[in-house]
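Missing here: one protein chain of the complex. Every other protein chain is in place.
Going by the order they are written in, the chains are A, B and C; count residues from 1 in each one.
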Amino acid sequence: MSDNFPDLAATLASIARGFHARGWLLGTSGNLSAVVQREPLRLAMSPSGVDKGELMPEQMLTIDEHARIVDGNSGKPSDESLLHLRVVKERGAGAVLHTHSVWNTILSDLYASDGGVRIEGFEMLKGLQGVQTHEHSEWLPIVDNSQDMPALAESIAQTLNEHQSAHGFLLRRHGLYAWGETLAQAKRHVEILEFLLETMGRTLHIRNAV
Amino acid sequence: MSDNFPDLAATLASIARGFHARGWLLGTSGNLSAVVQREPLRLAMSPSGVDKGELMPEQMLTIDEHARIVDGNSGKPSDESLLHLRVVKERGAGAVLHTHSVWNTILSDLYASDGGVRIEGFEMLKGLQGVQTHEHSEWLPIVDNSQDMPALAESIAQTLNEHQSAHGFLLRRHGLYAWGETLAQAKRHVEILEFLLETMGRTLHIRNAV
Amino acid sequence: MSDNFPDLAATLASIARGFHARGWLLGTSGNLSAVVQREPLRLAMSPSGVDKGELMPEQMLTIDEHARIVDGNSGKPSDESLLHLRVVKERGAGAVLHTHSVWNTILSDLYASDGGVRIEGFEMLKGLQGVQTHEHSEWLPIVDNSQDMPALAESIAQTLNEHQSAHGFLLRRHGLYAWGETLAQAKRHVEILEFLLETMGRTLHIRNAV
Partner (left out) sequence: MSDNFPDLAATLASIARGFHARGWLLGTSGNLSAVVQREPLRLAMSPSGVDKGELMPEQMLTIDEHARIVDGNSGKPSDESLLHLRVVKERGAGAVLHTHSVWNTILSDLYASDGGVRIEGFEMLKGLQGVQTHEHSEWLPIVDNSQDMPALAESIAQTLNEHQSAHGFLLRRHGLYAWGETLAQAKRHVEILEFLLETMGRTLHIRNAV
């Protein structure tokens, strides 16, 4: 196995603690992963049911393409490991981060009937990989939530195929998935999308008030 | 006496400081407890009138089933110790946490005439012990506030009996009580319920705005 | 001179850094003081124009009853030292804390024409010295802002005399003053009043929305 696991595990744990401090991973919610190697596929993955504010590198699991643990770790991988694996497969992502924030939860419900949230005209969009101007229009698709993980993975794959340029997606009343070629890029994408969702949510209040 | 007191006291103090940082225990409000042993009952309990942002393990008290201090500590147990003891008795809880947040205060008043807050359809609900799906419907009862602690303990016991599956309750214009089999579970439940109350409160703004 | 200055200075600096982290002392705003001795009066006072997020104990000044520096420190006392001295005189306070928060600024303006904010029915009120029940009704007077410090000190003295039981007051579009017999009590009062002002401000949004 590749020996970049320790670095990835340390960075994943650090990101988890930082996001928990911002209130994006409360109550053991959310999960984080990074590709350790591609052939055969190995993912460093946060364990299920763990307080993300106290996540330590040695708790990170290694899973294979079927979400089975392949190291000796006694932790349990998240049920949502299948979703991470699917994003890695569909997008060639090197890291996948999933957050539960107040604002992503609210907007995932508010715009559910539209099938997604259109975000456009913000300078902040330029931080998304490949975006060159604030005039970019980003479509953040919303997928209905489900407890049937294989079925949900299929819905997500279909959504990703329909929206090839999307940098993330929302699960309705559930949370945000974003990814990147590297962990740093995935973290950047989460921060940008969370910022923009909060900005749009608060703007809705004010637009109506003035 | 059981020798798990030092670990429980250290964890309670750490949770207190973290919740204070989030603004959930301002002004010496709120209190925290964990069961040290069941027979006879001994509770590790935060002292009254102490800044939770600076709470140290050595300040934690040990109380018995009548809320009397049973160690040599000079601190004073909170008047609300009776409520903690009642939750432990009614639910078999291993830990009880009580927070005063802005959002739990607001929603405890806003929905008082309904007798509780219905929370349903959020993935975050799955973090509550025994809940398997976001389709779960959680009823968070609201109990009128009172300064008569024995009477309030009775009201709470009655409410808990009426709502056997509730994972917490609100005291009107006062705060949230949540509990768990372990301290980690109780902390998880607080984070989840605080997150959902904030999400619902902010959604009320937006639903009206759009 | 009394030798409790080092302890008071260290605690004042620690409170300053904590309040700055919460956004209550941004941009070098606000100031903090504690009584070192009564006869003759000596106040430990934060210097003017200093970043409260980096305030160190050795920067704290000692001033006399006329707000003149009486130690060799090269710092400049805040213009508002006269207001601190007046609160100490009128209330016999042992410590005075002045914060600029978003919510105290908003409510100090919104309720200016009423001359104050009525806060009642919250459990959190019990943390104010001498308050025994959530049924307490606290009147937080609002004083018009001014750059004439002697005149403003007189207005404040008059307001404090008219409202003998007030635990703090607002300066319009300026900030909150609160105090206590000790620094710990003053800090507790600030946290409680800030919490309640935020709660009332956010409730105004929601009451209107539902």
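Everything that follows uses one rule, which is that a contact is a pair of C-beta atoms (placed from the backbone, for glycine too) under 8 Å apart; a residue touches a chain by one contact, two chains touch by 3 or more.
Keep in mind that what you see is a predicted model, and the values were worked out from it rather than measured.
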item: Visible chains that the absent chain touches, using the contact criterion stated earlier; value: A, C
item: Residue touching the undisplayed chain, where the options are A:L41, A:M124 or A:A157; value: A:M124
item: Footprint left on subunit A by the chain that the document does not show; value: 18, 22, 121-124, 127, 132-134, 184, 187-189, 191-192, 194-195, 198-199, 202-203, 205-210
item: Residues of subunit C in contact with the chain not shown; value: 23, 26-29, 51, 53, 100, 102-103, 105-106, 109-110, 145, 147, 171, 173-175, 201, 204-205, 207-209
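Just so it is clear, only the chains that are shown with their structure count from here on.
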item: Pairwise touch network: line, ring, star, complete, or other; value: line
item: Geometric centre distance via CA averages, subunit C-subunit B, whole Å; value: 31
item: Inter-chain centre distance, subunit A versus subunit C - centres from mean C-alpha coordinates, in Å; value: 43
item: Multi-chain contact sites of subunit A, meaning residues that touch two or more partners; value: 205
